[in-house]
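Complex shown without one protein chain; remaining protein chains in place.
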Amino acid sequence: MNIKVKYFGQIVDATNTNEELVNVNGEQISDLLETLNNKYSQLKNKDFKIAQNKELVSLDTKLNGSEIALLPPFSGG
Amino acid sequence: MNIKVKYFGQIVDATNTNEELVNVNGEQISDLLETLNNKYSQLKNKDFKIAQNKELVSLDTKLNGSEIALLPPFSGG
Amino acid sequence: MEGAISSNFIGNSIYKHQTKTSIGAHNIFLGQVRADVIDGKTVAAIQYTAYEDMANQKFHDIREAAFKKFDLTCMHIYHSLGTVKAGEICLFVFVSSPRRKVVFKALEYIVEAIKAEVPVFGKEIFEDETHQWKVNN
Partner (left out) sequence: MEGAISSNFIGNSIYKHQTKTSIGAHNIFLGQVRADVIDGKTVAAIQYTAYEDMANQKFHDIREAAFKKFDLTCMHIYHSLGTVKAGEICLFVFVSSPRRKVVFKALEYIVEAIKAEVPVFGKEIFEDETHQWKVNN
């Protein structure tokens, strides 16, 4: 499955891109994360949450094809 | 003792003056209040606190000659 | 201050704090005169009077207590005297601190203290020019 993945804040320091299509083998968020960890060695040191279709999800949430975002700690205000 | 007495807000509706000198027989706030109640019949229906020298006092506080104020419920803000 | 507190005055007061770069959070309370309808009559304005000497003393005491209790960088209180029309602002309280949690607690503390301790008296003037004395809840 091809998934659109967006990166924000300090995650971009690890990925050097804001957005890309990622091909995932597997059905869960955890499968996508494994793919990304293999691709970006610095990602393991980063603290982030994952959103699917603009809602935070957990590792065992099923991928449904919508946009994924990797979100470091929020620091608005 | 002659005491300067100030009236505020709806108390003025009862006294028709903002300020006057009142001659009191007695030593306590309660003595002054008795004098004022005799002078202004409508004062008994009013809700107010009494300040002496800008601090709230009780009926048994001694008169010390400083300015007295009759203060209806505060309604600032 | 005499009459209503203008939005320009408030904006300008905010502007002046932009040189204080240790501040991270401001919290502002504004009291606005409501056009309440009481027994079919609408409040057009409130006329404020005060026992000014005591009011200034109390503002000073509240200020001292707030600075002792909370880690504030700045604090300002302005209350109108005289006539303030419905929709206009009669009370402006402005607190600033390095951190946000402090300003919420401090502002509420100060506003409640003003309502309870400062001898200010509001006379509600109706559109037909009759009046009644305002009572705080």
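Per-chain residue numbering starts at 1, and chain names A, B and C are given in the order in which the chains are listed.
In the analysis below, contacts are C-beta pairs under 8 Å (C-beta built on N, C-alpha and C of every residue); 3 or more make two chains touch, one makes a residue touch a chain.
All of these numbers come straight from a predicted model, not from anything done at the bench.
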Message: Given the contact rule set out at the top, which of the displayed chains would the hidden chain touch in the full complex?
response: A, C
Field: In subunit C, positions touching the absent partner
entry: 7-8, 10-12, 14-15, 17-35, 86-89, 96, 98-100, 103-104, 107-108, 111, 137
On subunit A, residues whose C-beta touches the chain left out of the figure: 6, 8-10, 51, 54, 69, 71-77
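One rule holds for everything that comes next: only the chains that are shown with their structure count from here on.
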Task: Give, as an integer number of Å, the spacing between the C-alpha centres of subunit B and subunit A.
output: 73
Message: Using Cα averages as centroids, what's the distance between subunit B and subunit C in whole Å?
response: 27
Statement: Residues in subunit C with touches to at least two other chains are numbered none
Field: Overlap residues in subunit B, where contacts from two or more other chains coincide
entry: none
